[in-house]
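Accompanying notes for the structure given below.
With one protein chain removed, the remaining protein chains of the complex are shown where they sit.
Showing subunit A:
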Amino acid sequence: MFKLAKAFLLDSVRDFNGIFWPFVFPLFLFFVLTSVFWSGGSTESVSFKVGVVFEERLVGFAEFLNQVLKAVQPEPFQLSEYDTLEKALEDLKKKKLDVVLKVPSGFSGRLTWVVLTKQDRNLPELEVHCLKAHQESEMAAQLLQTIFEQANLEFFKRANVVRSYVEVQIQEKPVSNVEESDFHYPTYLFPAVILMSWLAICLFNLPLNILYNREVGINKRFFTCGVKPFEYFTSLLLSMGFIMMISCVLIYVFGMMVYRVQPSCLSLEFILKLLFTMVVFFGLGMMITALFKKSSSALVVSQIMNQILMFLGGFYFPLLNFGLPKPLEWICLALPTTYLVEDLRKSLGQNVYSFSSLQTFLVPSVWFVLSLVLFVVNFKRVMGHE
């Protein structure tokens, strides 16, 4: 059986298609998609010029504002102090500034009042001025506002929970082309690339090999030597499994070395989920083998299934978040790949949906069981040669 598996493996990897699709194409796709949708982690920082007008010297609790303003320099803000609001607004109009922040007189007193009395009347206010319909200016104002809202939360905490001084935690929010968060596109993409490669092997190589070998009589030749159909089939599965492993290792190496994919992809949980995926995908290949007599028909169906399982399964984009038409959404939810890739992403902390564990396990399992039943029922015909 192993000799036959080795022969199948050699036969496969010596073919251009056998090398390109399982080994080269996934890495190429990984590279292309990551290049297009990810900025390589180098968040290109932009500094906004802020003119600050203090109408009073900050004292007491209000000194936190100085800390906030200090912390946001030099990125994302470069601050310049202005004596009057008019001068600052003039520079804003000349686009020498992106935004103007005015700390009005009475700010310190009002803030102290709020903190001590815990009343939300007569709240201290900060004025932010920006240019209308000017993208950078509006963005800077928005960002400034977000920072102060965070600071507000700290006031609230201080006013209601603790009396002693609590250091204000300033939320640093760099402005870049891509908003920085825990989301890491290469890690998000990583399981999809492995699955894409495996899906191609299981949907194309497995059924087409079995059907082609039957058509030209290769399997028949093996059976004359005493090889049993089950041994023949197992040998094919072994060779496919080995190709899938090699492909997986290459994607791992590429992903981890080049794109710093999160090391949790090496966890036992992730690997077990990959094995489950492999089993389900084998099932899909077996289903196609069982349903079609000719390799030419199987090829067409494999092509269609491959596209549907990849794209509607959300390999590259979280389709279910795109407000799909209902029928399309149902199809997505019925596909095993939707759950398999999502479950793998969950192990990497990159999941985008919230399927239940039961749902995640059940849908692919139902596909596998159905495929297996179809295959077993048709095994004699599938492995036959008459």
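Note that in this section a residue touches a chain if its C-beta (ideal position, glycine included) is under 8 Å from a C-beta of that chain, and two chains touch if they have at least 3 such contacts; residues count from 1.
We take it that contacts and distances are computed from a predicted model.
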Just to verify: the chain that's not displayed, which of "Quinol oxidase subunit 3", "DNA ligase (ATP)", "ABC transporter ATP-binding protein" or "AAA+ ATPase domain-containing protein" does UniProt list as its protein name?
"ABC transporter ATP-binding protein"
May I ask which residue of A:218, A:238 or A:333 touches the chain that does not appear here?
A:218
Residue in contact with the excluded chain [from A:139, A:227 or A:301]:
A:227
Absent-chain interface as seen on subunit A, which is shown:
3-4, 7-8, 10-12, 14-15, 213, 216-218, 220-227, 385-386
